[in-house]
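Only a single protein chain was left out; the remaining protein chains are all shown in position.
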Amino acid sequence: MGGLDSKMVLDENGSWSDRIMKASFTGDLEDHPKLAKGFDVKMRIERLTAGYGKRNAITDISLPIIKNRVTAIIGPSGCGKSTFLRCLNRMHEVLPEAFVSGRVTLDDVDIYGEDIDPTDLRRRVGMVFQKPNPFPTMSIRNNCLAGFLLTSKKVRYPEEVVERTLRKVGLWDEVKDMLDRPGTYLSGGQQQRLCIARALAVEPEVLLMDEPCSALDPIATARIEELIHELCSSVTIVIVTHNMQQAARVSHFTAFLYMGRLIEYGDTPTIFTRPKESLTEEYITGRFG
Amino acid sequence: MSRRRFSSDSVFFSYLTLSGASIVAILAGIAVVIGLQSRENINRTGIIEFITGTTWDPVTGIFGALPAIYGTVLTSFVAIIIAVPLGFGSAIFISEFAPPKMGAVFSVFIDLLASIPSVVYGLFGLFTFAPFMREHVQPLLQGAFGNLPLFQGPPLGVGFLTAGIVLSIMILPIITSVSREVLKAVPTPEREAGIALGLTRFELVRGVLFPSSRSGLFGATILALGRALGETMAVTMVIGNRYEISSSLFAPGHTLSAVIANEFTEAGTPQYLSALAGLALILMGITLLVNVIARILVLRITGATR
Partner (left out) sequence: MKLSSISRKLLRIASSKRRFLNSLFSLGVVLSAILVVAPLFIILVSVAIKGGRALNLDFFLSLPKAVGESGGGIAHAIVGTLFMVGTGLLFSIPIGVASGVFLATTSNKRLSAIVRTSADCLAGVPSIVTGLFVYALLVVPFKRFSGFAGAVALSIIMLPTITRTTEEVVRMVPHDLFESAIALGAKRWQAVFRVVLPTASRGILAGFIGAASRAMGETAPLMFTAFGSHFLNLNPFEPVSAIPLVIFNYAISPYEDWQQKAWAASLVLTFLVLGGIIVSRRLVYGRFG
């Protein structure tokens, strides 16, 4: 079947066109309220292999990232989830002896192309890290604006940007009177929301989140999950998490990685209730990892 | 997405790399320049004759470095003999005996001791310590051990012994702080095993801590030796400035750095200057060698670079 522009279509068996996907999509689309028959692919990963020195961290991964949806990457520790994520904003190559092969496209443009500037890419694909890390020498206000301050880009109405992003992450009312305090003044959960605000301030199209809640308490975690729900209508989100319940709660699509390979990809409800691969089922039911 | 290659990053990293490289260049440059400077004298005298000769005569242009080498080595040796036990002892004091706050204050005192400028040590040595040696310590030593060749000769106050003692004060801080680090690096399980066995502090140090830290402590000694060998001002002011090898510690003498410091202004001929450069080359060679050995030893033990 055709249609390989920015729309991907299902064939009659309910499988993705073979040329792109290795794993097959399982599920009954008509029953699923969240999905529609054809929808936009924001990023396409094709046969991605990456690692350090001689060792592969991930091998031959292919999957789509659907626009304005949340895609969760799950798997046991060390399965390559973080490496995979870092290939999507070209952070992986910053490490010594790192290598990447394969194709990753953003809106059909190969982000590893020769004339692509990685720093520009990173404004379109933002990242939030596991441990909240506001810049200690900057105030809360400047942390929000860091994406501009650090890159010497002019921002027209800084106060407006600060208020807008802090409102988006639900921090505005809590911090509006202390914008000049250092970023590290806040609690862990607040700091992480500040980091999300910081990432959002440059208006990325994709937001990568590497286990954003693992350093937070349950209440802070719940707030961030709520935030993810609100954000995904305007930003495409890819979240790595080792917490399966979180993946089930928060995502529309899930990819299960094991030992650097993609075992299964599909819509979240199906992956968690009727997975196709036995390995997936074993992981979901907690038999390992 | 813009599609341009940026090079501002590569400019920046070139700058960093170049800065690092310039340190290497400066070190190499020093060795090369001093070496070239000393060439003239070496050509005239010959390396072996220079190192083993004992006359230093600017008039005839005969320069032998041996008495200076002797003085440098002897004073450093005396300094090490005095400073090592005291330094270890203080390190043990800080690590095993003193309560944490006192230990911290003590460490601050050690650091301050290390910060006193060499020339101030020299001044103190010349005007306060040397007279003290001359009037009290040396007569005492002579009275008790006068028959030994070590303590022969008139008590002048200045000389190898005084210089050695002043030098020992100056290297105490290095020995103390590095030993302190080495002691800290003894794994806690080992220490606790000793305590659990009911060992007294003495036995703990002797049987557990000392064997475990031996090579690190040795490294500390070598490090201090390196510092002592290169020390100039304080030694210059109390060494007595006599270009002679003597078996007595009371005798005045000279060291490599003291000769250079004292005679530099008088070095009229190129050959004289070249001879001084030769001394500097020897000094640099000795200290570099000792420092490299020391760093290798200390690195292995503490796992960190100092």
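Note that the chains take the letters A and B in the order they are written out, and that residue 1 is the start of every chain.
By definition in this document, a contact is a pair of C-beta atoms (placed from the backbone, for glycine too) under 8 Å apart; a residue touches a chain by one contact, two chains touch by 3 or more.
These numbers come from a predicted model, not from an experiment.
Chemist: Considering the whole complex, which of B:Gly159, B:Gly230 or B:Pro252 touches the chain not shown?
Modeler: Final answer for the missing-chain contact: B:Gly230.
Chemist: Identify the residue among B:Ala65, B:Ala79, B:Ile92 or B:Leu141 that touches the chain left out of the display.
Modeler: B:Ile92
Chemist: Of the residues listed, B:Leu113, B:Val137, B:Leu150 or B:Ile245, which one is in contact with the missing chain?
Modeler: Spelled out, the listed residue whose C-beta touches the missing chain is B:Leu113.
Chemist: Would you indicate which residue among B:Ala65, B:Val78, B:Leu141 or B:Leu172 is in contact with the undisplayed chain?
Modeler: Of the candidates B:Ala65, B:Val78, B:Leu141 or B:Leu172, B:Leu172 is in touch with the missing chain.
Chemist: If you put the missing chain back, which residues of chain A would it touch?
Modeler: Considering the whole complex, chain A reaches the absent chain at 89, 91, 94, 96-97, 119-123, 126-127, 129, 131, 133, 135-137, 146-147, 149-152, 195, 198-199, 202.
Chemist: Tell me, which residues in chain B touch the chain that this view leaves out?
Modeler: Within chain B, the residues that touch the unshown chain are 6, 8-9, 11-13, 15-24, 26-27, 29-30, 33-34, 37, 85-90, 92-94, 96-98, 104-113, 115-124, 126-128, 169, 172, 176, 197-198, 200-203, 205, 226, 229-233, 237, 257, 260-261, 264-265, 276-277, 280, 283-284, 287-288, 290-292, 295, 305.
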